[in-house]
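Inspection log for the structure reproduced underneath, given as structure tokens.
Of the protein chains in this complex, one is absent; all others appear in place.
A, B, C and D label the chains in the order they appear, each numbered from 1.
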Amino acid sequence: MTRILPKNKLDDCIAAWQKAGYSVLAPVQRHDMSSFDEVQKASDMALDLILTERTIKDHFFPQTEPLIKYKISKHDIDSETMTPPDKKRIFFGVRPCDASGLAIDDPLFGWDYKDDYWFRRRNNSVIVTIACAEADDFCMCTSVKLSPDSTKGADVMLRPLASGNGWQIEAVSERGTALLDTVSPLLQESSDQAAPVPQVAEKFDVEKVMEWLADPANFESQFWKDISMRCIGCGSCTFLCPTCHCFDIQDEGDTYQGIRRKNWDSCSFALFTMHTSGHNPRNAQSTRWRQRIMHKFNYYQGKFGVNSCSGCGRCTRQCPVDMGITETLQAITNLPR
Amino acid sequence: MSESFEPKIVAFVCTYCTYAGADLAGTSRLKYAPNVRIVRLPCTGRISPMFILKALQKGADSVLVSGCHPGDCHFAAGNYHARRRWTVFRALLAFTGIPEERIRFSWVSAAEGAKFADLINEITEDTKKLGPFTQYQELQKVIETQSSY
Amino acid sequence: MIYTPFPMRVVSKRAEAPGVNTLKLEFVRQEDHEFFKANYQTGMFGLYGIYGEGESTFCVASPETRKDYIECTFRQSGRVTSTLANADAGDIVTFRGPYGNRFPIEQFEGKNLLFIAGGIALPPTRSVIWSCLDQREKYKDVTIVYGARTVADLVYKHELEEWKQRDDVNLVLTVDPGGETPDWTDHVGFVPTVLEQAAPSPENTIAVLCGPPIMIKFTLIALEKLGFTAENVYTTLENRMKCGVGKCGRCNVGSVYICKEGPVFTAAEVQAMPQADL
Amino acid sequence: MGIQEQYRSEAAALLSSGEVKLVIGFGPGSTADRRRPLFARTPEEAEKLVLDPACISNLTTYLVAGGLLSDGKKVAIFLKPDGIRSLNILVSECQVKPEQVVIFGYAIENNEIRPLSGRSIGDFAEIGSKIRTATPPPAVQKEAERLEAMSPAERFEFWKEQFSKCIKCYACRQACPMCYCRRCIVDVNQPQWVSTSSHTLGNFEWNLVRAFHLAGRCAACGACDRACPVNIPLRLINYRMGKEVKEAFDYHAGESSDQKPVLASFSQDDPETFIL
Partner (left out) sequence: MAKIGVFVCHCGENIASMVDTATLVRKISEHPGVEVCTEYKYFCSDPGQETVKRAIRENNLTGVVVAACSPRMHETTFRKACAEAGLNPYMLEMANIREHCSWVHSDKEKATEKAIEITRSLVEKVKRNNDLKPISVPVTRRALVIGGGIAGIQAALDIAGAGREVILVEREPSIGGHMSQLSETFPTLDCSQCILTPRMVEAIQHPNIKVLTYSEVESVDGYIGNFKVKIRKKARYVDINKCTGCGDCIQKCPVKKIPSEFECGLGNRTAIYTPFAQAVPNVPVIDTTRCTYFKNGKCKICQKTCQIENCIDFEMQDTFEEYEIGAIVVATGFQIQDTSLYGEYGYGKYKDVITGLSFERLASASGPTSGKILRPSDGKEPETIVFIQCAGSRDPSKGVKYCSKICCMYTAKHAMLFAHKNHHGRSQIFYMDIRAAGKGYDEFTRRAIEEDGAEYLRGRVSKLYEENGKLIVRGVDSLLGKPVEVAADMVVLATAIVPQPDAKETAKKIGIGYDEYGFYNEAHLKLRPVETATAGIYLCGACQSPKDIPDSVAQASAAAAKVIGLFSREQLEREPVVAGVNDATCAGCQGCIMACPYNAIDVRDINDRNGNLIKQVADVNPGLCQGCGTCVTFCRSNSIDLAGFTEKQIFAEVMAL
């Protein structure tokens, strides 16, 4: 017997959580795009999506975030540090890869200097992961040693029932336990079996890849140029990546006032590393793509003991020129040793 | 909209015709609404669509772009180039829902002080009827809060 | 909060060379000053800013022995530096830092010191130089080799004069061929060449080397010829940075975040980085 | 021999004779229905070229990227009519020298590939002349008409929702053959005309500026629309701009390779009904 959340109790569940002061965010399909957004009822949710086009990263590390509001006057500058709203949030229906992404980024944002913006949001949020019932050609969680039912990054884990009537529900963190307490009357004990976890084929051998990347001799390999030749240098793979975290800080305003903002930036962009002198350490698209792969599968690992990829496959799924991590790592795997 | 709404109108004008026309309105002591702020450019050819967007961002309720009549451009053809740009830009704004009535274009020569005064009065009146351009101004306000869900 | 800077008041501005200025900044708030005093060590950098324009990264050019103020020297190039260059005494700017690691000068104690700098890279070196000169007794011979493209491009001219006068400092000044003026009495030649001519002994010597990449490259060769080991040569790296605290990803080179694990590295550490990305 | 095989062997021949340094075509993609750009430098690589109705990208983007043509050597490229149109514009804007480009032309009709005869841009004058009478894709036209029938406030709301999704990844720009600027206006920070932040206002500015910059220069290939990871219907706005220059100035972008840019030219009789 396991605890289940029946589908028909989901509305009550949302209501209970809202009553407890939470906003509930879930996958929604709005204006021709799927993302996480606030919902009021179960029917607002698009839980059947394999994966939302946008990641939940958006809600922890938003594409643009006000940091400081300033007012310029003649002899003084008034500045006011802005903070994210102190709002409790539940992310319902997060896929394991997205949830893992948050866990992957935690050490980076907490490394020595704590990024308050990230952690305030992290602390306010409860992640309710739903294990995948389906996968598509681009999913590659298993290749990065995760799985369609990984609990990494989750507070509460849901597994869809084979009957389709609900989910097995399980708290996997203290925060999760506390959350379930708020809705315990709505949960039932049941012997319903969970639906089988989809088979996601391993597309590359991450160990082999890491080994190849770690060899300094390969840094200047022709491989990088060949593999990235068709890269057009947009930032869509980085911006839709659940773990990419690069950003820029910009002031925006008029003569009298403005806001200093933290905006997404991308290592794909030529300007990312361009010095004002005009010197650019990474002046070719191949060097930028190399940086992205190296950062994810070598540097990050070395620093934080984890690869900066959760296998969601978005990079390939939406790439305008059908590139992506999978292709590159597959190619590395298949390189003659 | 309230009676006391005083629209903000930003005018981008060429120095040889419309600016001089506005000077003539001044020397002729013609009275017109005080809602307009004039930005002087050498020629309508210098007036970039970006100016209009920034004026809107700064809270303009209407924007006026004005220069020499066709054939009269001090720079021979700046206004012809400008006219093409405006045609295209105007269509673009209209298609994205920025009302055409808020972006006005005119030819005012150095001799048309009265036309300038009338034009400003007319735009002021029309804009009062349209009310503040809240749609666009909201976008500016939202900047502070967006992303903070 | 993490990205909130300290307000700083400009005390004075000094023109160093064409397009290069030094600002002397003092703290507006006591608590910021306390924080700085508790944390600043030579080699660290900060983000200097002006609201409305943004922030720009450069080193703290003043030594850790003088913490009442911050001096920074920068070349005017982008949006922020152009505005900072226009700052005058009394203006408010911002500072975020001090960030990064430091020159381990206590490990330099009892050793000879060789400072080598080129052009606008004297400021980070100068911070170490003064940190050491202010406790002169702890170190043995001090040699400073400094070169610039032209005489006009030499920065801190008044301090160069001061070092020249001191008998406990051996100052070797040079300008690139063609950059000399008629009354120039010091060396003419590129830094690596002049360094080789000066031939400082590697024995018990720490070298601190700062300069543009091309100069570093050839100076390292010269140092190697002179018998210095890469472990005894320190340098600073200056990459584009935005956050200064190891988050924004910009200064990541190889496994290193320059802003957190740098900017001070030994030549050996630098050589271990992927050279193509520097 | 099918068209794919014919082009393959011709491409291989061009490469082995050294006439071209590179062939830009299509190869198999990551899934059965995807095709990806393929760069063949050797006759062997040319054998991997694929040409079928899934080859819809406009590859001219690569001609203006990374100084590909700066060595003066020739490149062969697979182009549909919209690509040829783009190439016309790039030639007229001095970005590509026509003699450096060998074209493998094809059209997709009724889900079949039809070869277009000719190998140099001059051979495709007919493609250009057809632009005048070509009808836009019905879906685009219909959606544009739906929008135009709305009130301005409704239209504004529509675009506000669409633009609010924009994340400023610049996939639209990077995918577009016409966005060849060395420094995009959005990367100009003195002054910062277009804010780099992807809040809705900044997104409005960016998308309006890009649409304006493409007015009279868009070959309607749809690359931006397809590239957009958040599904903003960019094609609509570009279509509307194309319609405007067509109706107001009888200008048809990419009609020939010696057109003057619509916004760098004028006629004294240009319409001005809206000017007071």
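One rule holds for everything that comes next: a residue touches a chain if its C-beta (ideal position, glycine included) is under 8 Å from a C-beta of that chain, and two chains touch if they have at least 3 such contacts.
Every value quoted in this text rests on a predicted model; they were computed, and no experiment measured them.
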Kindly name the visible chains that come into contact with the excluded chain. A, B, C, D
Residue in contact with the excluded chain [from D:E10, D:D52 or D:E93]: D:E93
Since one chain isn't shown, list which residues of chain B touch it in the complete complex. 6, 8, 10, 15-16, 19-20, 22-23, 25-27, 29-32, 34, 37-43, 45-48, 51, 54-55, 58, 60, 71-78, 81-82, 85, 117
Absent-chain interface residues of chain A come out as 72-74, 254-256, 278
If the missing chain were put back, which residues of chain D would it touch? 70, 93-95, 180-185, 188, 190-193, 213, 260-261, 263-265
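Criterion: only the chains that are shown with their structure count from here on.
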Comparing A-D with A-B, the one with more C-beta contacts is A-D
Per the C-alpha means, the centres of chain A and chain B lie apart by a whole-Å value of 45
Can you check how far apart chain B and chain D are, centre to centre, with Cα atoms defining each centre and the answer in Å? 33
What residues in chain C touch two or more of the other chains? 78
Quick check: what residues of chain A touch more than one other chain, meaning two or more? 63-64, 248, 250, 252
Which of the residues in chain D end up touching chain B in this complex? 147-148, 150, 152-160, 193-194, 197, 199-201, 204-205, 208-209, 211-212, 215-216, 237, 240-241, 244-245, 248-249, 262-268, 270-272, 274-276
In the complex, chain C touches chain A at residues 1-4, 7, 51-55, 77-78, 81, 90, 92, 94, 213, 239-240, 242-243, 245-250, 252-255, 260, 274, 276-278
Given the complex with chain D, which residues does chain B contribute to the contact? 49-50, 53-54, 57, 70-71, 77, 80-81, 83-100, 104-107, 119, 135, 139-140, 142-143, 146-147
